[in-house]
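Shown here: the complex without one of its protein chains, the others still in place.
Naming follows writing order (A, B and C), and every chain is counted from residue 1.
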């Protein structure tokens, strides 16, 4: 069984990434929720990196969407990057790929977080 | 088949009521949505009166809940009063009766709208 | 839908919901369903039919929804069927959704059976008590 871990690292000043590794489901969705809630308010933009996320379920997606709503309410931004395989497929099936939430590369994700970008 | 109509009237200054008469379902839920959206911003509190509402479905309830979220975002308040029979039952079944949304009388509803009331 | 006492088919439009509700509850009333149970039945028909209207068909397709009622001694079974996409993630259009259609149906019925076939539609059979006792 794939394990699960989260890692936070700085990107450009004011921006950071939380990378998800392993399988994100009901058992660990709370960990991601807390990690995002714990991101210092000084960061105005967060990328949730899914390149090493091998599996995501609807609870994991719901946690990310709720966190994004909270970020938006605070005038901050949250996007998702680099989904592959099962993660990419479920985001497509649920219609979320077309939502301005998901970017293919970290560069695209960072560009979308900048104040001059839309949405 | 029961018809459907909406009527708006003033209560105390700054407060008004929209009364729903007849059966509220998918065919007419948009009318209620527009009527609530059309309530002048000068009104800080709105009662949706359901005493003469003979039937409500989950779409009608969803319209009321969304309108309430919008009111709250504007620092205004919205409550529901006086459900009977089928309306009371579906609000109970969905767990919404316990939510600070629904009041048994117009007086209770008005009291809940005042700035010094909770929620 | 064999052995059903009443069968109707209506266009998948918002205005059909009240017609479906009236037709089913008039038949149940005729069969002697208790008033409180009739209220629940009206809610159940409405939620099921509304799902078919809102979600079964693409926006530019005018689909149809079939209803059948069949009554036993203590129980009335209602089948609502569409020929649309099957249960599928659907965007909310103008009107919001409570996301409680099926849960409401489950709470008000003895049991229900839902079959979804991808690209071929959804069929829901709901069994409701005729009287207060059950």
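The definition used in the following text is that a contact is a pair of C-beta atoms (placed from the backbone, for glycine too) under 8 Å apart; a residue touches a chain by one contact, two chains touch by 3 or more.
Everything numeric in this text was worked out from a predicted model, so none of it was measured.
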{"item": "Which displayed chains the unshown chain touches", "value": "A, B, C"}
{"item": "Residue among A:66, A:98 or A:114 touching the omitted chain", "value": "A:66"}
{"item": "Contact set of subunit A toward the excluded chain (per top definition)", "value": "1, 23, 25-27, 29-30, 33, 55, 57-59, 61-63, 65-66, 85-86, 89-90, 93-94"}
{"item": "Chain not shown, touching residues in subunit B", "value": "93-95"}
{"item": "Absent chain, residues of subunit C that touch it", "value": "86-90, 99-100, 102-107, 109-118, 120"}
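The definition used in the following text is that only the chains that are shown with their structure count from here on.
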{"item": "Inter-chain centre distance, subunit A versus subunit C - centres from mean C-alpha coordinates, in Å", "value": "39"}
{"item": "CA centroid of subunit A to CA centroid of subunit B, Å", "value": "37"}
{"item": "Per-residue overlap in subunit C, given as positions that touch at least 2 other chains", "value": "none"}
{"item": "Touching two or more other chains - residue numbers and ranges from subunit A", "value": "none"}
